[in-house]
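Here the complex is missing a single protein chain, while all its other protein chains stay put.
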Amino acid sequence: MKRFFASDFFYDFCRSPVTVVSFMVMLLLLLSAVFASFIAPTNPFDPASLNLMNGFTPPMTPNEFTGNTFWLGTDDQGRDLFSAILYGLRVSLFVGFSAVMLAMLIGISLGLIAGYIGGWIDAAIMRIADIQVTFPSILIAMLIFGVTRSLLPPDQRDELAIFVLIISIGLSEWVQFARTVRGATLVEKEKEYVAAAKLMGLGRAQIMRRHILPNVLGPVLVIATITLAIAIIAEATLSFLGVGAPPTQPSLGTLINIGQDYLFSGEWWILLFPALTLLTLALSVNLFGDWLRDTLNPRLK
Amino acid sequence: MSANQETGSASSLLEVRNLSVEFPMRRELLRVVDDVSFTVQRGEILGIVGESGAGKSMTGSAIIGLIDPPGRIATGEIIFDGESVGQHAEQLRGKRIGMVFQDPLTSLNPLRKVGDQIVETIRTHLAVSASDAHKRMQAAMEEVGLDPTRAKAYPHEFSGGMRQRAVIALALCAEPALIIADEPTTALDVSIQAQVLDLLKRVCKDRGASVMLITHDMGVISETTDRVAVLYQGKLVEIGQTRDIIERPQHPYTEALIACTPTIEGGSFGRDLAQIDRSEGDGAKGEFYVREAQDSQATELVTNTFAANATPFLVAEGLSREFDLSDPWLVRMLSFRRKKILHAVSDVSFQIERGTTYALVGESGSGKSTIARMAVGLLAPSSGTVTIDGVNLNDNELGTDARQALRRRIQMVFQSPYASLNPRWRVGNILSEPLRAFGLAKGFEADRVVELLEQVGLAATDVKRFPHEFSGGQRQRISIARALASEPEFIICDEPTSALDVSVQAQVLNLLKRLQRDLGLTYLFITHDLAVVATMASHIGVLQSGNLVEEGKCEDLFANAQSDYTRMLIDSAPRL
Partner (left out) sequence: MFATVIRRLGQSIVVLALVALIAFLIFRYVGDPVDNLLGQEATVADRIELRERLGLDNPWYEQYTDFVVRALHFDFGVSYRTGLPVSDMIAHRLPATLELAFASAIFAMVLGVVLGIYTAINRQGWLAQVILSTSLIGVSLPTFLIGILLIWIFAVELGWLPSFGRGDTVEIGWWSTGLLTASGLKSLVLPTITLGLYQMTLIMRLVRAEMLEVLRQDYIRFARARGLPDRVVNFGHALKNTLVPVITIAGLQLGLIVAFAIVTETVFQWPGVGLMFINAVYFVDIPVMSAYLLLVGLVFVVINLIVDLSYLVIDPRIRDGINRGNSGG
């Protein structure tokens, strides 16, 4: 642990104020989402707690009927926007992280196997990857979503929507991981420490796991960060279009969708605050990812 | 004169005065060139020699103002043809001072034709018409020994030597007065190296141009330069006429450097090299002292003991290996191409006696690495056998246990100090892995690891460190320690010192010899450097394009080579 704080990496981190800020913001948003149930003044998705009379209250002004004040105002159903955003953030981040985890799991395993074992397995995996990359991930996600929806009975569609979302986004993003890991594996497997391991009689799985894997994870971190931003935006887009998180478990995208209807009639806050939150989230992740990529690039040293 | 300062005269072409180059790093300010002064006279070839970190490349880059930030010239003056250079370095580039870099593959733009690149340079500096430039380009190509009809070729279609000639043509085409050549032949085979150096000497004599030749190779210096400057850790330690410096070096570092360099000449067979003992990697202005070369009579002792045992330890019989580089079947059918088979090794047979060192020599593409991998079991031969102490490693009947037992007895030390150790593992783990794999030293692995470290001259405290904390030479020692862990009888050394500085090479080679004496090891030593062979080996085999063209005892072969190829190799090797 001490080595980390004394390392060049941490030093560069502290030297860039923008990065420190973006990291802090990320952390803040993450913690807010995790502890949403404790921080939020209300649970906006519990129908019992809603009062339609609270609807359309502007931020920081008392409602003309009930006298309640809400920091960020309320939407058409009387939901406290601040709470809604916190819960929405939670959904967005949950989907984002899970999708990236899934993509990493698939991508790293396949990349490692393809790179190390080579032969027809490599050719097959790369062929599939090439085909998949021909199509943009949003489209694939929509397709998977559409198909799954029609296969599921209607009453279960909303409940499982989140998981379908995670699977579709995760399945559409594994290629980048696989290709990078495969490239790095191809380089590492020619290195002499691998030959030395073979001379000790170690088997393929052992060599892949113990020797090669630790050395190909470097660039994965950068890609993970960037993919996280992409996944968050993808989820928001899908939810906005109505094929993502349902209104019963809305994410920031769903909230924006709701807010769009009221933007031009004057209740601007219903759209603006979720939009700003989304923007801040994506921006901070991108900033951090950018810095990470620049720092970890060995050739820039 | 061999002082370490030199004052210029009005007729010097280039005068460097008190040059210092700094690199601000995170914690410190690194002085890579420290108060260096020298001159280059018109028409002479000045050598700049030193090991890695000496600052020789930096000096060359500083002269034409190509130091990449954050590096910068801290102090000093560069005077070219009587005028101070200062900020105007760009105007000199190409036109008055030409430059040749080390790696010919990356020096040329891969997407543009060779001829076009030459024409472009000519037209940048000389006000000539397009057709004139074209003629000059062809003349330039001829001058460096390239066929002008190949001007429309791309760089990847040329061989390494041809590319370097193209690079020289590019440096010369605007007719500069000075050429700075930064390790121009390091990436080339020995035979090509000799040709390129001859070319450099010839064109410069023809044009009356001067050359500043930067290299780490004393042999190259000896054969090519008129005067030489010796750099050590950024400082100029000695400068003077080349022959004077080599025969009567004044500074202890120069003396040590020359003594460390292995040579083919006169009775040096089997002798240990001098080595420079200093703590490595601390970057301080070193004090060092030279351990004198020793005659190793002990080698003869070991050879005699084993002479009684007449069965050779390793027998290679009719070894061949092909690689299939063909395009996939369908593609070949449709474009009528033939199969492309690379015959890396063709019918090679040799034997190695126990306790001796057999050297396998060849240039790149000769198949020596392929043979090494077949000998150790990493690669199966296409035909032929390798038998070690009677057992064939590639025998499919061999059970897992028998195979593992055989693996224990054979180990390998590799060429690259950077790629041979897993960068994410601590040294302790790297050394204990073979112990665990072979089931040795159960219960006292840690002690054995320390024992191994000390055997190669490292400390017990190094166990917790990572490879990147060590210098190149130290990493090779760790590699050697790892090879020793299984208590092998036979070690294959695949160019173990090619990537190391001369002084470090001496240390590692001496270590290998001592281990051979102490532990009775047998070595198969792969190298391209004949001088190293002379130091290390008792027997030698010469490979050319996969064929064993000659073999025999070292003394016999060096004195009286039978094949033309061997003779050419011996003649091309630069000597002091």
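Note that the chains take the letters A and B in the order they are written out, and that residue 1 is the start of every chain.
Keep in mind that, in the parts below, a contact is a pair of C-beta atoms (placed from the backbone, for glycine too) under 8 Å apart; a residue touches a chain by one contact, two chains touch by 3 or more.
Quick caveat: nothing in here was measured; it's all calculated off a predicted structure.
Student: Give me the visible chains that the unshown chain touches, in label order.
Tutor: Even though it is not drawn, that chain still touches A, B.
Student: Among A:16, A:109 or A:237, choose the residue that contacts the chain missing from this document, as touch is defined above.
Tutor: Result: among the candidates, A:237 touches the missing chain.
Student: Please pick, from B:38, B:101 or B:350, the residue that touches the omitted chain in the full complex.
Tutor: Once the missing chain is taken into account, the touching residue is B:101.
Student: Tell me which of B:21, B:36 or B:64 is the one touching the absent chain.
Tutor: B:64
Student: Could I get the residues of chain A that touch the absent chain, sorted low to high?
Tutor: Counting only chain A, the missing chain is touched by 130-131, 133-136, 138-139, 142-143, 145-147, 149-151, 229, 233, 236-237, 240-243, 253, 256, 260, 263-264, 271, 275, 278-279, 282-283, 285-287, 290, 299.
Student: Please output the residues of chain B touching the missing chain, sorted low to high.
Tutor: Listed in rising order, the touching residues are 64, 66, 90-95, 98-99, 101, 103-112, 120-121, 124-125, 154, 156-157, 159-161, 167, 170-171, 174, 187-189, 192, 327, 330-332, 334-335, 337, 364-365.
Just so we're on the same page, only the chains that are shown with their structure count from here on.
Student: What whole-number Å value describes the gap between the mean CA coordinates of chain A and chain B?
Tutor: The computed centroid separation for chain A versus chain B comes out at 49 Å.
Student: Where on chain A is chain B touching in the complex?
Tutor: 8, 11, 191-193, 195-202, 211, 214-215
Student: Show which residues of chain B lie in contact with chain A when the two form their complex.
Tutor: Residue positions touching the partner: 26, 373, 376-378, 403-404, 407, 410-412, 414-416, 419-424, 433-434, 437-438, 479, 482, 486.
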